[in-house]
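Working notes for the structure below.
Of the protein chains in this complex, all but one are displayed in their positions.
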Amino acid sequence: MTQTKAEKAMTIKVLYFASLRELLGCNEELISEDGLNTIGDVWQRVSDGKNVTQQVLYSINQEYAQAESLVKAGDEVAFFPPVTGG
Amino acid sequence: MTQTKAEKAMTIKVLYFASLRELLGCNEELISEDGLNTIGDVWQRVSDGKNVTQQVLYSINQEYAQAESLVKAGDEVAFFPPVTGG
Amino acid sequence: MIKIIEQPFDPWHELSSFQLAMRRDGEFGACANFTGTMRDMNEGDTVNAMVLEHYPGMTEKHLGKIVQEAKEKWDLLETLVIHRVGELLPNDPIVLVAVWSAHRKDAFEASRFIMEDLKSKAPFWKKESVSGSGQQAEKNRWVEKNTSGY
Partner (left out) sequence: MIKIIEQPFDPWHELSSFQLAMRRDGEFGACANFTGTMRDMNEGDTVNAMVLEHYPGMTEKHLGKIVQEAKEKWDLLETLVIHRVGELLPNDPIVLVAVWSAHRKDAFEASRFIMEDLKSKAPFWKKESVSGSGQQAEKNRWVEKNTSGY
């Protein structure tokens, strides 16, 4: 997807990992920041109508976040299941 | 020191290690079991007249022992300072 | 040093090279380390292979933060963390955490601390290819939870 600088400034990059990536059928998308204050709002929008029953963790700019953590245009947010490395 | 089987049967083998070996000037000796009931008795006899101020640990047949632990002819007892390996 | 690698690694070789290169001869009295290795069995099923996914960028950032935290809590000389990603086979090392310090208390505690934080928070996910007992067909499944470390 090619974006102008102005368009990028108005969007939030959203990443999905592991089982959540497979469930939502998406690795990564750009969404408009319109009407989004918290990462909880982002999750509401992207998961709307999907049947997500598992536990979902949030991150903003590669740091763990809570549902009420604020997001702004240009942020990279991610949603993923509990981690299982090591 | 060469011993007959009968002599050996009446003795206790005493070992000393580390700083205690140096202090007493002896690695190993055989002593008569006469009048010795506990390892504390053995220590009394072998340290009599020596100025041992440090902490001394006891073992009988290569297992830790207390002053009141019983000894008998044929036993191997040892005296040594707190351990510092590893 | 923190390394995320796609190729198999030998923990003993990595420890040996790193220890030589760190040039701390005579300074360190203690090295505690842990290697996590892929088993061929999980939850009663035979595991044939595994894919380890991660979140590039956040992984390195998070591991850096754990190591920094350990360095603030304990007196450490050097740390080494290696984590494998991509396709793995049974017996492949998955993770290595090593800590060098003057005295053993710091190395023991910091290595376990880093490992536990990594297991519970670093963004890695395992997907196993398993054959259940009594069935021949292989299936893939995401590992849902790590075993407890305490």
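Read from first to last, the chains carry the letters A, B and C; within each, the first residue is number 1.
Rule of thumb we're sticking to: contacts are C-beta pairs under 8 Å (C-beta built on N, C-alpha and C of every residue); 3 or more make two chains touch, one makes a residue touch a chain.
Computed from a predicted structure; not experimentally measured.
Asks: Considering the complete complex, which visible chains touch the unshown chain?
Replies: Computed over the complete complex, the missing chain touches B, C.
Asks: In the full complex, which of C:Glu6, C:Glu27 or C:Glu43 touches the chain missing from this view?
Replies: Selected residue, touching the omitted chain: C:Glu27.
Asks: Quickly run down the residues of subunit B that touch the omitted chain.
Replies: Subunit B touches the missing chain through residues 15, 17-19, 59, 62-64, 78, 80-86.
Asks: Across the whole complex, list the residues on subunit C that are touched by the chain not included here.
Replies: 10-13, 15-16, 19, 25-41, 90-91, 102-105, 107-108, 111-112, 115, 119, 147-150
Simple rule for what comes next: only the chains that are shown with their structure count from here on.
Asks: Using CA atom averages as chain centres, what separation in Å is found between subunit A and subunit C?
Replies: For subunit A versus subunit C, the centre distance works out to 27 Å.
Asks: Once you find the CA centre of subunit A and the CA centre of subunit B, what distance in Å lies between them?
Replies: Chain centroid spacing, subunit A to subunit B, equals 74 Å.
Asks: Two or more other chains in contact with one residue: find those residues in subunit A.
Replies: In subunit A, no residue touches two or more other chains.
Asks: Pull out every residue in subunit C that's touching 2 or more other chains.
Replies: Residues of subunit C touching two or more partner chains: there are none.
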